[in-house]
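See structure below.
All protein chains but one are shown in place.
Chain lettering (A and B) follows the sequence in which the chains are written, and residue indices restart at 1 in each chain.
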Amino acid sequence: MVAPLLQVSGLGKRFGGLQALSDVSLSVAPGEILGLIGPNGAGKTTLFSTLVGLHRPDSGTIRLDGRDLVGLKPHRIAAAGMVKTFQNVALFLDSTVLDNVLTGGLMRHAIPEASELAERCLERVGIGAIAGKLARDLSFPERARVEVARALCTEPRVLLLDEAMAALNHAEMDAFMDLLRQLREEGLTLVVVEHHMRAIMALCDRLVVLNFGQMIATGTPAEIARDPAVIEAYLGRSAA
Amino acid sequence: MAVVQAILDGLMIGGVYAVISIGLTLVFGVMGIVNFAQAEFLMLGMFVAYYAWAWLGLDPLLAAPLAFAVVFLLGAALQHMLIRRVLKAPEVAQIFLTVGLLIVLENAALLMFGSGFRSVSTPYQTSSLQLGPLFVSVPYLAAFAMSVASGLALWLFLKSSWFGRAMRATAQDPMAARLMGIDADRMHMLAFALGVGLTAFGGAVILPYLTASPTVGTQFAVLMFTVVVLGGLGSVAGAVVGGLAVGIIQSLSALVFPIQLQNLVLFVVFIAVLAFRPKGLLGAAR
Partner (left out) sequence: MSAPSLRQAAGLALLAALAIALPFAFEPRGYGIRILCLALLFAAMAQAWNIVAGLANQISLGHAAFFGIGAYTSTLLLIHFGLTPWLGMMAAAVLGGLAALLISLPTMRLRGHYFALATLAFGEVMRVIGNSWGGLTGGPVGISVPYAKPSLGLMQFADTRASYWLMLGALVVVTVIFVAIKENADAAEVIGVDTTRTKIVAAVISGALTAALGTLYAQFQFFFDPDTVFGVASISVRMAMIAIVGGIGTAAGPILGAFFVIPLEEIANQVFSAQAAGLSQLVFGVLLILVILVEPRGFMAIGPRIRRLLRREER
């Protein structure tokens, strides 16, 4: 059994009267692709935001390689190697695609190296052709991909992807999943939030299911598909 | 011909106005707040240069980098202790924090330096060069040259340095910048310190042809705001364009109006720009 790379224990977060997360625990092994699923409002984005330091949890620990990240500012957590992408995409709109991705590399490199790294990341994600375009002028799927490229440029150890495939068609999704598998081969660990069930089932090694801020199930995709609690949580929702 | 002379003078003064105001626009661009106390840092720069001249015999133009450095450090401290705390506060808090800072700085200067006017005397103070039928005042020219140099330095810094890029990222989206590993708080501090430092630099280079007093800030405040609003709040290039424009407007209106009314034209222009084109000539994203 390999020691987990990311270990979350008893994470709780309250906003005013709403308990957004309660007692969430999960662990991710190095090189694993973990899927995080649950109905809308289950707390998936809140969990991601808390993991990267945008919110401070009320309780619990977040250990990356044994080191507790709770209380650290987001830029330190990024430096430690955990980075997330935004569901709504948060690019630097007045900068070019290359500049956006380059910014990711600034954390560890001077501009020349960051620039090279950025170009490589653009190629990996398959958007080298639009390197010179202004982020403001991109379509939503293009922006989502720049977001991923930028996150890659930070050379993370754990990448949290928040619905990165939302705007992709089936062919693009397959290509994207291949990319993720390749990245995993190269040593990256992934936690993925997706609503496309097909993608989740095909891609992930394990799944964690959230509902109302609590973990209701965890296991392999096959186990989760049969879990009655999960089925109930999703009752009435169509699987993609 | 008087008009051409006025335009020439206006351009040179305008270059200085640009440098003085760049700091204001930089702070707004990166942090989203208008620093109502910005002109007080001009006053501080003038005093640093004045005392460098009085005690060390340094020409104000040479003391300008010193003024920059001193005020840079002061600015960093003020940003960290005060400004940082209102970045997420409602606008009324932001406005009145810097207004309060304005009051504190001006009156602290009054206490420390007394209300008297101070001027330096430099060997070139009254000389001018002749360009055909036109006269170029040497102090104006020197101030202009220093301003251009510092403006260029800033431009290079913002465009190609690591810090410049990090600041630009922070300006566009502080949260995304943080997630990319950029310490947005430190970038804010840098932007503010740089901004007020540059304004102080500007104050030093104009000392040869102006007098320093604790209240000199109020003379320049609305002028600086006019420059940045005209050029577009947040745009450094806009501050340059705005500065030159304001210099020329002021210079030309001096031909027509008596001295008390000269700034009136400026204020009216200011309000007109705010009313009809608040984004300014080179309007930035904000």
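As a convention for this text, a contact is a pair of C-beta atoms (placed from the backbone, for glycine too) under 8 Å apart; a residue touches a chain by one contact, two chains touch by 3 or more.
Note that this is a predicted model, so its numbers are computed, not measured.
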{"item": "Visible chains in contact with the missing one", "value": "B"}
{"item": "Touching the absent chain when the full complex is considered, from B:V19, B:I33 or B:V120", "value": "B:I33"}
{"item": "Sole residue of B:L111, B:L129 or B:L152 that reaches the chain not shown, by the stated touch rule", "value": "B:L111"}
{"item": "Sole contact to the chain not displayed, among B:A6, B:V86 or B:V138", "value": "B:V86"}
{"item": "Candidates B:A18, B:L44 or B:L101 - the one touching the absent chain", "value": "B:L101"}
{"item": "Subunit B residues touching the omitted chain (full complex)", "value": "28, 33-34, 36, 82, 85-86, 89-97, 99-108, 110-111, 115, 214, 218, 222, 225-226, 229, 233, 258, 260-261, 263-264, 267-268, 270-271, 274-276, 278"}
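Please note the rule applied: only the chains that are shown with their structure count from here on.
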{"item": "Whole-Å gap between the CA centroids of subunit A and subunit B", "value": "44"}
{"item": "Residue ranges of subunit B in contact with subunit A within the complex", "value": "160-162, 165-166, 168-169, 172-173, 175-184, 285"}
{"item": "In the complex, subunit A residues that touch subunit B", "value": "52, 54, 73-75, 78-79, 83-84, 86, 90-95, 99, 102-104, 106-108, 110-111, 150, 154"}
